[in-house]
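These notes concern the structure reproduced below.
A single protein chain has been removed from this complex, and every other one stays in its place.
Lettered A and B in written order, each chain numbered from 1.
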Amino acid sequence: MQISFTAAEIAAIAGPRSTRGSTSETVRGLAGLDDAGPGDLSFLGNPKYKSAVASTKASVVLLPEDFAGVPQPNQVFFLVEKPSVALAQICTRIEQSLWPRPVPGIHPTASVDPTARVPASATVGPLCVVEAGAVLGERVHLQAQVFIGREATVGDDCWLMPGVVVATACELGRRVRLQPGVVIGGDGFGYEFVQGRHEKIPQVGIVTIGDDVEIGANSTVDRARFSRTAVGEGTKIDNLVMVAHNVVVGKHCLLCAQVGISGSTTLEDYVVLGGQVGTGGHIRIGKGAKAGGQAGITTDVAPGSFVNGTPAIPYLLERKVAVLQQRLPDLFRRVDRLEAQLRDAE
Amino acid sequence: MQISFTAAEIAAIAGPRSTRGSTSETVRGLAGLDDAGPGDLSFLGNPKYKSAVASTKASVVLLPEDFAGVPQPNQVFFLVEKPSVALAQICTRIEQSLWPRPVPGIHPTASVDPTARVPASATVGPLCVVEAGAVLGERVHLQAQVFIGREATVGDDCWLMPGVVVATACELGRRVRLQPGVVIGGDGFGYEFVQGRHEKIPQVGIVTIGDDVEIGANSTVDRARFSRTAVGEGTKIDNLVMVAHNVVVGKHCLLCAQVGISGSTTLEDYVVLGGQVGTGGHIRIGKGAKAGGQAGITTDVAPGSFVNGTPAIPYLLERKVAVLQQRLPDLFRRVDRLEAQLRDAE
Partner (left out) sequence: MQISFTAAEIAAIAGPRSTRGSTSETVRGLAGLDDAGPGDLSFLGNPKYKSAVASTKASVVLLPEDFAGVPQPNQVFFLVEKPSVALAQICTRIEQSLWPRPVPGIHPTASVDPTARVPASATVGPLCVVEAGAVLGERVHLQAQVFIGREATVGDDCWLMPGVVVATACELGRRVRLQPGVVIGGDGFGYEFVQGRHEKIPQVGIVTIGDDVEIGANSTVDRARFSRTAVGEGTKIDNLVMVAHNVVVGKHCLLCAQVGISGSTTLEDYVVLGGQVGTGGHIRIGKGAKAGGQAGITTDVAPGSFVNGTPAIPYLLERKVAVLQQRLPDLFRRVDRLEAQLRDAE
């Protein structure tokens, strides 16, 4: 990562209210206060780390306006309204240098069917495949080795990273970002048991992904048996997540890594599922409901509730049960003693 | 998804016993009774939804022969022996239009070693790699960006979707369907701990996949330490499943999404594992045994049994324990009270 900003360039991005000290170092990295060294930029995002500022070796430190300390030699403090916002501005700038806007056009090694629609503003990177009838939106970026199946559509400003697969007829909204290895539109897992064999039920539906959805590396969203598997606008999905056929994920949900949603289940808007959560099929998880990591959700979940454990139950009850379970050895001893006392009493 | 059938074409596929009403709409989609609109085909698969027929907006409805209602204007009822079978026939036809038989031949962008055997009936799609000595069967379809390693064999009529990897010397039977991103033949996870380091145990076995096996997106089956990791005929594996080295999966098993089978474990025929189930290594799961979602199987499982929970125990016992756990707070209070009563009595 070759980032390189002078202190003056940082100041131009972050717009500090005031400045203390100065540095001749060039900023070449970002780090937490304790880990930073010369050439790093750091920041005080949480007041509880205030004491770490005095000893940080960072060359540039973003601090809240009311911060009282003074910098060391060859160190500059930029006092800003919100250090976390200033940091985000700097990160956005770094992001642009890490992933510059690609040059539009179709790479000569890509394989694009003549019936596919690729606007002049789109980038089809090396070794991509775009099948017949596929439609790419404006400024779409297929980075490399991406596969777009027959009659699939990719909305404006989508960015599909290396190795992504969007299978036949699936539809992506605008500004969708798919991390490497994501598979959209693999077959749903549907079989009928006939004379000792599992006969395949054809999976002829599609997947629709809403605007501003992001999906993490190697996650999979299966096509519907018929009709559609849908992921709503603004939802963010982490790595290695499985969304089965005919699932409906609402808007602005968060699915952490390795979550699995079984077939035909519905998540309403703003649902948050912790890592490795699994759900049964054909259930409904209400608006804004949350589940703790590894929960196993077997029945409908009421809107706004917070569940935990397998089978998932209300969070506070589950916490209490988890504590009491650890006291089971003691409880068994207590009951043994009670029985002995009653025997003696008789 | 550009499907398009007239009502007459649907009738020709489904062969209704009788017809009520008529429609001028072209069928362009499939949907459930409640979700369907004009231009959709729907069906009554389960008698409990019978009341939804009267209000469905579907243009074409598949119904059982004894159904009594009458269609709305511009709506046609096809009365068939089994609506679900008729639907499957239509889906199969749609599947053929979604994924038409590919044109045989080797795409000019594919990289095929001259010593590989590719019959004239096979299709090697764009940007595939077929290494030295690999053997493809009749009508094999490598869709795009597929990798077939040295001396691997792929049986007749296999369909390998984009991004599939079949590593050196692995063997697929006939009619195997691998969804995008499947990896067959990655190294098994085997190390010996020598002087503070994990030294690799070479994994020089292979993987054999039986006839009619289907494996879901981004699942992985590791090669054996030596000998073979085997998946039996007719077994269906969902997405993001891990089958470790030297595992033997029997015939006609179902492994739901995100299941993990540890090394050298054997699943006999007709085993069914729910989503996110994990098993220990070197155990045997008997014929027809079932495990509920997220179960953790640590010991052998008897044929025909149904287990649940971590560690997995008989299903009915686990259900009972799960209910009683939620009553633990109450049980502790009851024991507190008993102790107090006995103290008072003394």
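Here, a residue touches a chain if its C-beta (ideal position, glycine included) is under 8 Å from a C-beta of that chain, and two chains touch if they have at least 3 such contacts.
Since the structure is predicted, the reported quantities are computational estimates derived from the model, not experimental observations.
K.L.:
Among A:T23, A:Q75, A:T153 or A:Q179, single out the residue that touches the unshown chain.
P.N.:
In the complete complex, the chain left out is touched by residue A:Q179.
K.L.:
Have a look at A:A7, A:I94, A:A116 or A:V231 and name the one touching the chain we're not showing.
P.N.:
A:I94
K.L.:
Sort through B:P16, B:G173 or B:G205 and give me the one touching the missing partner chain.
P.N.:
Considering the complete complex, B:G205 is the one touching the chain left out.
K.L.:
Residue by residue, what part of chain A touches the chain that was omitted?
P.N.:
Touch with the absent chain occurs at residues 1-3, 29-32, 35, 88, 91-92, 94-95, 98-99, 107, 109, 125-127, 144-145, 161-163, 177, 179-181, 212, 214, 216-218, 234, 236, 238-240, 252, 254, 256-258, 275-276, 293-294, 309-310, 322, 325-326, 328-329, 331-332, 335, 338-339, 342, 345.
K.L.:
With the missing chain put back, which residues of chain B would touch it? List them for me.
P.N.:
These residues of chain B touch the chain that is not shown: 109, 111, 127, 129, 131, 133, 145, 147, 149-151, 163, 165, 167-169, 181, 183, 186-187, 189, 191-192, 196-198, 200-206, 218, 220, 222, 225-227, 240, 242, 244, 258, 260, 262, 276, 278, 280, 294, 296, 298, 310-311, 313, 317, 320-321, 324-325, 327, 331, 334-335, 338, 341-342, 345.
Note that only the chains that are shown with their structure count from here on.
K.L.:
What's the distance between the Cα centroids of chain A and chain B, rounded to whole Å?
P.N.:
Chain centroid spacing, chain A to chain B, equals 25 Å.
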